[in-house]
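First the structure, in the form of structure tokens, and then the observations on it.
One protein chain omitted, others in place.
In order of appearance the chains are A, B and C, and numbering begins at 1 in each one.
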Amino acid sequence: MRARDLGIVIGTLPPGEHNAITDVPGVLVGHTTLISGDGPLVVGKGPIRTGVTVILPHDGDPGHEPLFAGSHTLNGNGEMTGLEWVRESGMLESPIALTNTYSVGVVRDALVTASVRRRPASGLWSLPVVAETWDGYLNDVDGQHVRPEHVFAALESAAAGPVEEGNVGGGTGMKCFAFKAGIGTASRRVPEADGGYTIGVLVQANHGRRERLAIDGVPVGREISQAEVPGPDVPAPDAGSIIAVVATDAPLLPHQCRRLAQRSSLGVARGGGGGEHSSGDIFLAFATGNRGLRPEEHEGAPRTFGLSMLNDDHLDSLYWATIEATEEAVVNAMVAAEAMTGRDGITFHAIPHDRLVEVMRRYGRLG
Amino acid sequence: MRARDLGIVIGTLPPGEHNAITDVPGVLVGHTTLISGDGPLVVGKGPIRTGVTVILPHDGDPGHEPLFAGSHTLNGNGEMTGLEWVRESGMLESPIALTNTYSVGVVRDALVTASVRRRPASGLWSLPVVAETWDGYLNDVDGQHVRPEHVFAALESAAAGPVEEGNVGGGTGMKCFAFKAGIGTASRRVPEADGGYTIGVLVQANHGRRERLAIDGVPVGREISQAEVPGPDVPAPDAGSIIAVVATDAPLLPHQCRRLAQRSSLGVARGGGGGEHSSGDIFLAFATGNRGLRPEEHEGAPRTFGLSMLNDDHLDSLYWATIEATEEAVVNAMVAAEAMTGRDGITFHAIPHDRLVEVMRRYGRLG
Amino acid sequence: MRARDLGIVIGTLPPGEHNAITDVPGVLVGHTTLISGDGPLVVGKGPIRTGVTVILPHDGDPGHEPLFAGSHTLNGNGEMTGLEWVRESGMLESPIALTNTYSVGVVRDALVTASVRRRPASGLWSLPVVAETWDGYLNDVDGQHVRPEHVFAALESAAAGPVEEGNVGGGTGMKCFAFKAGIGTASRRVPEADGGYTIGVLVQANHGRRERLAIDGVPVGREISQAEVPGPDVPAPDAGSIIAVVATDAPLLPHQCRRLAQRSSLGVARGGGGGEHSSGDIFLAFATGNRGLRPEEHEGAPRTFGLSMLNDDHLDSLYWATIEATEEAVVNAMVAAEAMTGRDGITFHAIPHDRLVEVMRRYGRLG
Partner (left out) sequence: MRARDLGIVIGTLPPGEHNAITDVPGVLVGHTTLISGDGPLVVGKGPIRTGVTVILPHDGDPGHEPLFAGSHTLNGNGEMTGLEWVRESGMLESPIALTNTYSVGVVRDALVTASVRRRPASGLWSLPVVAETWDGYLNDVDGQHVRPEHVFAALESAAAGPVEEGNVGGGTGMKCFAFKAGIGTASRRVPEADGGYTIGVLVQANHGRRERLAIDGVPVGREISQAEVPGPDVPAPDAGSIIAVVATDAPLLPHQCRRLAQRSSLGVARGGGGGEHSSGDIFLAFATGNRGLRPEEHEGAPRTFGLSMLNDDHLDSLYWATIEATEEAVVNAMVAAEAMTGRDGITFHAIPHDRLVEVMRRYGRLG
């Protein structure tokens, strides 16, 4: 179940075929979901409500064939490894993985392992990109249950086409505006006049305060308050985190990717996110429109090579597509997620679809 | 006439006494408005629709008594001088001036002149903060009509209390979402539990595309389209710029100010701004909660001095206050502005108050 | 007289034909030097020891034909206008001008005027790049003596070939390590294996403390102390500023330019600069290896266009060339400058060539 299944449409640009980040040709997504145990928290035992999501930026080896990329941090109370190199080189050279806060390291080193296996004696090194949000309300996060094999499984399962959303992969134990949430995705096609490119966004959404939730401008969080659908009794002012990954097939240079990444923060804002102090809101954008950025380092390798660059006059459409897709991806993360009970019996409820539709209609949406 | 006079209230935090940046004690605002001539553009003659707005960050000399400050750039297609020093030192040492794009230099040097007059042999130097948006649709911007005396007059007229909005000062010739706009301001008080501080925002609003205009989440720009209230026949995809200045009496350190400044971009986003490619969206935040940051450089000056810092746990209220105040300041800039005809007979119309009220009501606002 | 005329050679890479920034094909340099009056300072009268230096990045109009560029700030106690746009767009769209601290505005607006004259109804705007250092020890800097016509004259005089150094243009009243200094330049050719590109650097050098001066690693400032060649009796711990402009004909992308710019800080460090608190050390790098970055905005303009990019594996040579050329440009600024007496009879002495040669020889240089 997704926002559009309820009649909720964010913005005006058309989505791609699957309304997913995988609409950008070559982008693959895989999840490993870890759910086991119930009852009281026993650190190291469980209950376990966590996982790993991986995004492969293209169908080759990004270590050998990097893509241009850039990032933006709205609020840095979080981690995304590998960013120093993305900023310096303007390139993304690894899959992107999303997991919980305390398993970033194991996932990062497992991506190294996978890279080493692919190219054992290459002389290249690997500085993988791994980001996180905190699932400790439901999950035994202190127990650090993610293992390298979970990462390998996510890599192996990565596929094109529709993307599972909600309580899957890195999003398994996440919540958003005090509703259950997790992974969400959306895409947009920009007009042919601006190149007809696709923008795809995938979020791991764990942010927001109920009273601030806005969907297409409607104050849903005030209408469906915690008096009606309680969030659990967790520290009130907490406001989680959101990671967004933006993909496009446009031929953007690194600084253009960086600019695109900042637009995700505007999509988050439209949905009611405030970049709260306790939030790790970090956004990465990459562009598949140029390949072959690292000619092999053999004798006779070219000193320069050709690129394509999108004329800046057409960037605005991509900006707006990023804003719309980010906003809708967050809604999808909530709409797709089902209620989940985790450690110590703590429950995050799903946003009630019928009530959501009713509210949206009352505020003049949904016809 | 302001948003609240129409019943439009953005958010939930209460405004300060004047709902203006001047609600932060010590902050003064002055305008010089330059309107003369009509008819065809003759570069160097007119018509003239421009001016200067100055913000004095406190009632003393910021050159001797700097304040902590920080900035954020959403889209840097604009100028704000002095930012290298703000970033390096974390301090604001000059008044802030807003004007048109081609008069930044004269205003900057005039602030130097004013500073030199105040402290002739001080050995201190001055790197003033001057920002701009482009008023060339109405104004003979190429004619560079702002003179040093206009800056001095704005400084001398700077006052506390209510702030004139709309077609005044640096905002004289500006437009927003293809409606006439200009200067707008708003303020918020955070709860006593978070310190009871005031956040004041002043914008020079010249940004946005009609179809994207949202007010309190309502798609006003789609409802009051250019078919109904035309913007002039100017290059369609243009999207202007917005400068926001955020003031607070909270004792924030420089990095906290920088974080506050980024929240202005979220307020802009909620109103329909996209940080467009052609937009210079630059935000500066300063905090008056610490003074005496530059002990005089005489023999015996203290090597260290005491400061106060807001516990980060209370920052969120200030963030949200910045978001709300920025969003409302933009609406105020539009609501206050009156239609203006400038060079070559080009007219920007005011947003029609009655229609605005009608639309807001239809979408479930205004009771 | 230049460093190499004394036998001082920094590093190992060969310089270009003129050992100047103008060795990068298309780069032009012009100076307007203002020297008049003697005796006591009368603000607004003089004495005047200042000027303007302009660098034209290529032989066309950079407003129509921008170049990729990037910047780095070692210590931001200074001004370089236009940087927000350079950072955002990755492009340089104006000539670069260097002047004194209090004349940045007039020079900036004069560059706007010049741009408007070149393309009166273009719909493009201009955010010129103007940087400064402080010449108030010798010059009536408070008097703000630079006028628009001085900027126009510098633009008109801009030429290829050898570049005047020392007490000229923006460097007229500057000093370095308490010796008279000003404008300096140098260039390097990288090996053919790395593309045979040229790196040219021009500095306006006004930084450094005598005791820290190092030339090719030799502690010259300790050997030729202020006991031997006094700096004037000015506030002791002052440490001025340095602006460096780096040009190359390599096809660098914006982020590669930014990386190049930071290498200037390493060249400054090798010469004894510390990026002192009172110093405005701002570096801009641009690359002429790609032109045509802004296809005209007419119907049918291409949405994308082709670029060339230097393979990162060859960047190191350009880095090292930037370090060497920056270090040598600073020495050239000192060696070329002659003693100057300014306001209130204050004198900055030239570095004594014979003593310099003697010291260098004693420390094992100069054969």
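Here is the rule we go by: a residue touches a chain if its C-beta (ideal position, glycine included) is under 8 Å from a C-beta of that chain, and two chains touch if they have at least 3 such contacts.
Here the structure is a predicted model, which is why all the values come from computation and not from measurement.
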In the full complex, which of A:His31, A:Arg108 or A:Arg212 touches the chain missing from this view?
A:Arg108
Which of C:Leu28, C:Leu67, C:Val130 or C:Ile323 sits in contact with the chain that's absent?
C:Ile323
Using the document's definition of touch, tell me which of C:Leu74, C:Met174 or C:Ile199 contacts the absent chain.
C:Leu74
Please output the residues of chain C touching the missing chain, sorted low to high.
12, 74-75, 211-212, 214, 216-219, 237, 239, 259, 262-263, 265-270, 273-278, 312-313, 315-316, 319-320, 323, 362-364
When the complex is taken as a whole, what residues of chain B touch the one chain not shown?
88-90, 194-195, 251, 253-255, 259, 293-295, 297, 301-314
Interface residues of chain A toward the undisplayed chain are 43, 73, 75-85, 87-89, 101-110, 112-113, 116, 120, 123, 125-127, 130, 134, 136, 142, 144, 235, 280, 282
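The criterion applied here is as follows: only the chains that are shown with their structure count from here on.
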Of the other chains, whose C-alpha centre is the longest way from the centre of chain C?
A
Chain centre separation (chain A, chain B; CA means) in Å:
34
Please set out, as single numbers or ranges, the residues of chain B touching at least two other chains.
75
